[in-house]
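What follows is part of the complex, with its chains left where they were.
Order as written gives the chain letters A, B and C; numbering starts at 1 within each chain.
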């Protein structure tokens, strides 16, 4: 069986409200799951719990059949999380920022890695900004630098929280294309977005909150 | 480790303020003291060891406030916590870079400031050795405080509050080592004590700080 | 009047003017400094109290005077920049800061070199010394602030505000510090306020002071030229300059 991620009866209270009520789903290799819901319905909360950077009041999350608390190291190695905050250093340029992500995911610093990074940036039409500190980039350009990780880190599970924020049309198409390739290579994607999403050749499952 | 170290180094080099400023702060505070206390060379040389050490402590600890804050607010900390690398090692690399850029320049500048405060010149080597051992320990201790207060507003001052009590032993041994040397006594006992504190801090601080960090990240929204 | 300011403030004009003036100023400066040093170090008699060590005065006093002079120039230029938005005034202020800081540093170093034989210590918390040290901090603050802000226009205005605030503070620092140290320790170093000096010692001193002033003017002119080029790099008149077109 190819079941990668399993979320069992996750329940979260916020104040006096039941935000997430017995949420459960499974995500297998080759699947895309879009979590949908109005503003404030708990999408971000759920995604953070899945990644292990948020607390649930009840319920559990399993990765490859094991609870993520005991299996954190393996999950971390196979996960790519892109949240509301992109994790990009304003003082560093795109290449330096991506070098860090490469290093964190175990890629040696080398000219080969640098070439990969440059290709990824070219792919996102950021070649001419590759040496500019990221704080000078526009909102959409910063988001693109963060998205370049999709090309560099080899993770099975992508958890993307509104990855399309501030992207223009070309950026949107790029993300859809990446998702479709990732899934056809056997990866899994868990995402939220308020924009209409069209991933070629894949049915996007949805989970309504 | 090497790579994390390089990363920190390159971030820091982009921000020359990070290493120039603690040094300037040290200089400025040391200058303020004579202005507050009065210019009598007699009084100054009595309180010189204390003033130098208290200022060094403040300079190191205050510049530590930003150790994890930038990483927290831009989301890097989440990514570090989610990476396959060991968090204590990452913390250690950050602290070492911080020390190289803030503790080390203090160390190199301290002889001049000692002279400004009329510190007898035979105490200068002890001053430097004590600052070497002490500022390293302080950086490690400060990292625990910075990790505990990550993501809180006004963390800077709260941090000092958490960290200052922990750093009192360092201050006491450090300044009394210098005072002993200034009075022509042996200071080896105090220096050994500083060394012991450093070893303790080296073995405990990265672990404690990384625990605190993991917790700070999950608390965020 | 306004037209005149405009013409005088136009970048190409000032660039060329500075280029034309700087060799002359440089020559005059060189001559004065050489003569001053020669007369001061060789011709002037040695002091009967201090022996030869007094000769450091020929560097120390001009440097100390210039350190304050340059700050005042910088502050006036900054005020002009804030009020009339005259970009050239900012060029002057920016170009002056490192020069002023160097003079301040020089005054401090020569002063403490002199202090060792005179007072038996490198440093003493005297009013004048302290205010000179604080002046150095003001210069450092100005340069650090300028370096910390990336947007050039923004950096220029912030630094100008600081320079103006700082100049209001200079007399305050000066008098409070003087008053403070004499309160505790009256007349520690009455030698500082030299009243009468032999003319044979005074003449080279004035030559050196004037020479330092010309040195400031010379370095300022050169730094202003680079400053103007940096700011105007994209304009057509810069592109047409022979010295730029070459490379």
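Keep this in mind: a contact is a pair of C-beta atoms (placed from the backbone, for glycine too) under 8 Å apart; a residue touches a chain by one contact, two chains touch by 3 or more.
These numbers come from a predicted model, not from an experiment.
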Query: Using the labels shown, what formula gives the copy number of every chain type across the whole complex?
result: A x2, B x2, C x1
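Just so we're on the same page, only the chains that are shown with their structure count from here on.
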- prompt: Which two chains have the most contacts between them?
  reply: A-B
Approximate Å spacing (C-alpha centroids) for the pair chain B, chain C: 36
- prompt: Can you list the chain C residues in contact with two or more other chains?
  reply: none
Field: Of all residues in chain B, those that touch chain C in their complex
entry: 16-17, 20-21, 24, 28, 31, 34-35, 38-41, 44, 115-116, 118
Query: Which part of chain C faces chain B closely enough to touch in the complex?
result: 121-126, 130, 133-134, 137, 140, 144, 147-148, 177, 180-181, 184-185
- request: Give every residue of chain B touching chain A within the complex, in rising order.
  value: 3-4, 6-7, 10-11, 14-15, 70, 73-76, 78-85, 217-218, 220-221
